[in-house]
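A single structure is presented below for examination.
A single protein chain has been omitted; all remaining protein chains appear in their positions.
Right, chain A next:
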Amino acid sequence: MASRWANDEADKAEDARRKKEKEEKKRQKLAKQQAEQEAAAARAAAEREQASRPAKRRRLSASPEKEGGASGVSGEAKVLRFEAGSWGPCRHINNFETLNHIEEGSYGWVSRAKEIGTSEIVALKKVKMDYVNDGFPITALREIAMLQKARHKNIVDLKEVVVGDSLDEVVLVMEFIEHDLKTLQEDMAEPFLASEVKTLLRQLVSGVDFLHQNHIMHRDLKTSNILLNNRGALKLADFGMARFIPPPNAPLTQLVVTLWYRAPELLLGTTTYSTEVDMWSVGCIFGELLLKEPLLPGKNEVDELAKIFALCGLPDEKSWPGFYRLPNAKSLRLPRDTRGPKPGPVIRTKFPLLTNKGVELLTELLSMNPEGRPTAGDMLNHAYFTESPKPKPPEMFPTFPSKAGQERRRKRSPNAPQRGDAPGMGGAEIDFSGIFAGREEEQKGAGFMLKMG
């Protein structure tokens, strides 16, 4: 079947028009450059004469000489001016030619495409028009708003938003990045080296730190949302769940973050949470990079919580004050072994090859009490990043054949929760008393393992 973007007769006229438009633009640009050069020359001349004319206000009628004085040298004081940009209507989707499908996510489909005018390769992400009862999907609006605000080297760049013939066809144009960490890891024979994990983690946390400083929570950090290009640069993507941090105590939905990366307070039904949920996900991703497989792949909410308790130990009032007051905590029946000390985290045993600093960092990230987790800013200063082995420079990263560039993805992993999914743990009492049953033997054998056969 011919691609739906393939040229037909009607497109030819459109192409011609666009071409003309582009030439016009080029001409304007040239004229502008010339005008700017003239303006610069005029400015230099004015400065030589040491004329103390006051700065001109922003010129509001078009004239051949572009504003030269407005950039701010007035007679007596320097005045700062910030460039803010402008707006213009969306371009049409037929400026792009689709090359291949990459992925269908919870939010819409993504494909690789080429901008016809510039031959630049981009990723197109089509907005799914669900829940039309509320008009344009708020998740898409938020994602666009966040991406426009979050310009950072570790966050995927939103170039523009284009529309189709019908206004129900809205497509985000983003920079194309060859890999996502999940698919990449599935195809690698060996896990990333310690130095590589460090570089990836540091880039990830820089991006997260930038978001948090700009009052944005990502709320769906996971390896399939983390992209890596062939120059070793990591970028965060998929802001469909992201939100600006609301004023304190404003209720939020706990139906966020893909199950395997979801923080315990969310599983326990809190509605007042903040950036700590992202730090938990960072911890899960850290573990996954080391193991080359998901750290806490729960089958459902209960199983996820069981896996968390098994890895991180059980929470109590001392380690996590207020834990029992969380909505879903009441229905938990935790093992009440008052005789010995409570089972603690087994992160050390799970990661025998990780340095002590690394274990320390991971343990902090996977702290059940949200207060115990480091902020992204704290984490960047952690000794783990400065101790040997040093982080590998991104340029030294190996390159991999790109799946996204060639073929479809195969394996499925769970998606972020959808609107309308039932929150909570099903109401019934959930028995966790058995989860540490086999642990005695496990712990004895820790440290190293003999592989048989």
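Quick notes
Note that a contact is a pair of C-beta atoms (placed from the backbone, for glycine too) under 8 Å apart; a residue touches a chain by one contact, two chains touch by 3 or more; residues count from 1.
Rule of thumb we're sticking to: contacts and distances are computed from a predicted model.
Missing chain, UniProt name from the options "Anaphase-promoting complex subunit 11", "Transcription initiation factor TFIID subunit 6", "Cyclin-L2" or "EF-hand domain-containing protein": "Cyclin-L2".
The chain omitted from view is touched by exactly one of A:246, A:377 or A:401, namely A:246. Of the candidate positions A:144, A:233, A:255 or A:380, contact with the hidden chain is made by A:144.
Where chain A meets the missing chain, the touching residues are 54-62, 74, 76-77, 79-90, 132-136, 138, 141-142, 144-145, 148-152, 160-161, 163, 167-168, 170, 214, 246-247, 250.
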